[in-house]
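Heads up, one of the protein chains got dropped from this complex, but the rest are sitting where they should.
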């Protein structure tokens, strides 16, 4: 990897939402593979890829992340105001694995042909399968550089060692996952907002114990460990509007470049989803846009 | 591998520090991947790749070793007096593995494009995964030769057999690791200064017992086993200035071509780090520069 | 071609002479192929590639440009303070051709292995063979980008059309040649300082007639046509010290990034050559270094 | 594989020692990788690759076998009377493996560039990893044929099945290993001189029981199983001059094409090593040269 090409820079800019003051607002839509249609049962519109693209097109959502199968079948290239992040690896949640690894579901070249503006990759930091994961990511990054595609890494702490250090959302685990993504060459890093470790699982390295502060400070620390890469925090599983918007404010005030929210969008009635996106965009505008950075 | 090309020779020369009388002084900076941000918690400047490059640019440090992700995001090519060693494989420390192997995180060609002057590779001698490790290293070396890039091998004894022979830092283990790197074609070999074996773990081959002498003589033996490849010794984990400089003197008087020091640099206040580098450079100048050799 | 990589930027920096305040000072040494040994007859030292490398190593000359055959036989990689521009195409002056084209004499990959810091290419703008020339140059530029190598284009107006428009050194012809090199992706462009057209040959487009001013203004115009690419002007065939240094001052005051001088160096006694280089370096320092720019 | 090319035949001829009446005399020098520097502890000269090459150059040793890393660093191409066998696979002895496989440490093309005259490959017949081993060997042989390089196979019986049949040096095991190498296309096969099976380990197929005769006859049988491929027997671990020379006589009288001796050479004082080589060469001359054959 070398200096970002003009292509990577130009395409990265398309992940930023003008409506949200330049924040990166991503709607991930790979749940059909990762969780199955169970995620769409309550609100049927959410099961229809065309509805998702249409929603993104009409709102402050800047980009939709999906596998090439969906992109190939639903994306026409005529949709306005929606960038595509081609998610290039993924897996189901059956069977559960103690050594998770998301195999490739496509290539960077296919993503370019399909009109994607960025590449998405899920990395399981701490997995017993990390040897193949890091190598696979390095290959994807090389192709991203060759074709001027920005790289968005979903960096997830996983595995028994992570659990034994206090769980996958602990500051220690999230901080490490963010840094690994930076060292591997991510342009944008998707993380969960860290929280205090779970003492029933285990304890992180001592130095992290005293850093376990309020979530806002922990979020800020993680953003700093990611350096000049842009951080987007996950909205996580479904919650109330108020609770979700509080997360958005916390994330942006901590220096995140934006948010990534799926279930909090499509697990609502369509109108409620649109309203929430509008409020999220307003939050982001008020937060003065995203933090400075290369993204 | 054949006779070193003029490209490999010219680039190897850039790892030598004029300020240190020609000794190779390397600042490794892959801890974010290998250990996580925990290594940077105490001194925040050390978490910033730009600060590391700037420090190397202003001091006797001749080269910084980092993964392509960091190089791509932070190295501009306008920094003066700092050569880059692109670290091409690595892993996290989670999970701990009884069969460690660092997968590739990039390619020699990407490193050349990024402006690297040398390639770094971590080899785990004694790991149950050595079959893949040696093959992977052979492929990297072939590309190094094709593009005139010198090869720096971090040669680490690891695994249960190494432990059962008295531990990873025993003279036996380090001596073997150095020789393996030479046979595989390393231009520069990074080793720990050997020490007496740990009798609680086990015992090395009898012939090594009588060679377990003072550390200076053990270091010299290891340097000789590496033949015409240049040896650089590790400064190891953080220690006092006096203790660190004693290691530097021991290493250089034993015939090492230089030192590699990371945590002893960035786990100090910036001013203390600069002072220590100046003293290390002075030690090296006084030691009459590095030993003769191909590097 | 996209944004210059950090590798291209770093290597381009090596063409700048610290001794000359950052100006690019190149000694071309492909005359043995282009003209034959006749250029070396008067001063025997100039026929010896080792003497040329040694001279560049000891003086403000930052880079030597030569074909891979000479580089392979004479460059050891241990020479200090001399960057190499691998000249990748060339031809003899026999037979004279009305459709000149310099065929490839090597590849970018070979140049990288040999330790070159930049690639040199001769383009004949206006030649009846330009179809193959532009295609060949595009291929070289693609490999330059892949391996982070800056591209120096010798851009020469040639052919009957050029003659009929007033000659190869007219403002019209040089201005066009410079712009073609910029459009093709040159990082550095080697041009002759333009002069008034030769009315016995023909006349340039009318708009150029009124631009034919003093040589300093014409040189400045050409530099501006090359935009952010760095221009280096040729010293041309042998002339007196005073006359040569006047050219240097004219070139640098017109905004050139530096000079390229071969016959004015090696067609003098060695001591006179060293003295002239020292004076040229002083001129460049006084000129406040080279103009700003990407090179 | 087809009829040996003229290149393979010419290069194979260089493994024959004129001083030894045309016998193949090989000094293997891969112990630094296979066993570590422990093999060199007693006689320091043996740890230096340059001393090994020099010794071979001055004596009846026709060829040295080493990995490309050593060849690249020590072989200059100016040494007289010494052919090189590039050992293309190898492993350490840590950890011990129940499924040994020596991964590739280089390629046939690299060996040709380095100036090697033959390729060496270690095959573990009976290893649980033989599936990959045979495939890897087939690939190496294909490249050998493409580039006219003779193939020397170190054919070692290994694994629990071999043990259960009476051990790795039994006539049954060695005979099988030799034949496998022939079927895979070896030009030269390195074997240990077989001995009676170890009844404490197990028993070979009944037909082999009655063939377990004196070692000379067993050696002859193995040579015949290798057909027109040339057999060289190993000198094994260190023994007295008399004992070693008896092995040489036994081997050559049994029809072997020559000997391969490492530790019996470099684990002696240099003068003793030279004397032993002279005596081994004399033995070979007296034995009337090696048996007839393609090698």
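Per-chain numbering from 1; labels A, B, C and D assigned in written order.
Here is the rule we go by: contacts are C-beta pairs under 8 Å (C-beta built on N, C-alpha and C of every residue); 3 or more make two chains touch, one makes a residue touch a chain.
Please read all numbers here as calculations on a predicted model, not as lab measurements.
Enquirer: Among the chains present, which touch the one that was left out?
Expert: Hidden chain, whole complex, touched shown chains: B, C, D.
Enquirer: Going by the contact rule already stated, which one of C:18, C:38 or C:272 would touch the omitted chain in the full complex?
Expert: C:38
Enquirer: Kindly note down the residues of subunit C that lie in touch with the hidden chain.
Expert: Listed in rising order, the touching residues are 30, 32-33, 36-38, 40-42, 47-49, 66-77, 90-92, 94-97, 101, 103-107, 110, 113-115.
Enquirer: List the residues of subunit D that touch the chain left out of this view.
Expert: 4-13, 71-72, 75-80, 109, 112-116, 145-148
Enquirer: Considering the whole complex rather than only what is displayed, give the residues of subunit B touching the chain that is not shown.
Expert: Listed in rising order, the touching residues are 2-7, 9, 148.
Going forward, only the chains that are shown with their structure count from here on.
Enquirer: Among the other chains, which touch subunit A and subunit C together?
Expert: The common neighbours are B.
Enquirer: Do the two copies subunit B and subunit D share over half of their interface residue numbers, or under half; same or different?
Expert: Looking at both copies, the contact residues mostly diverge.
Enquirer: Provide the C-alpha centroid distance between subunit C and subunit D, rounded to the nearest whole angstrom.
Expert: Computed from C-alpha means, the inter-chain centre distance equals 57 Å.
Enquirer: Can you check how far apart subunit B and subunit D are, centre to centre, with Cα atoms defining each centre and the answer in Å?
Expert: 35
Enquirer: Of all residues in subunit C, which are in touch with two or more distinct other chains?
Expert: If we look for residues of subunit C contacting two or more partner chains, we find 4-7, 9, 148.
Enquirer: Let me know each pair of chains that touch one another.
Expert: Pairs satisfying the touch definition: A-B, A-C, B-C, B-D.
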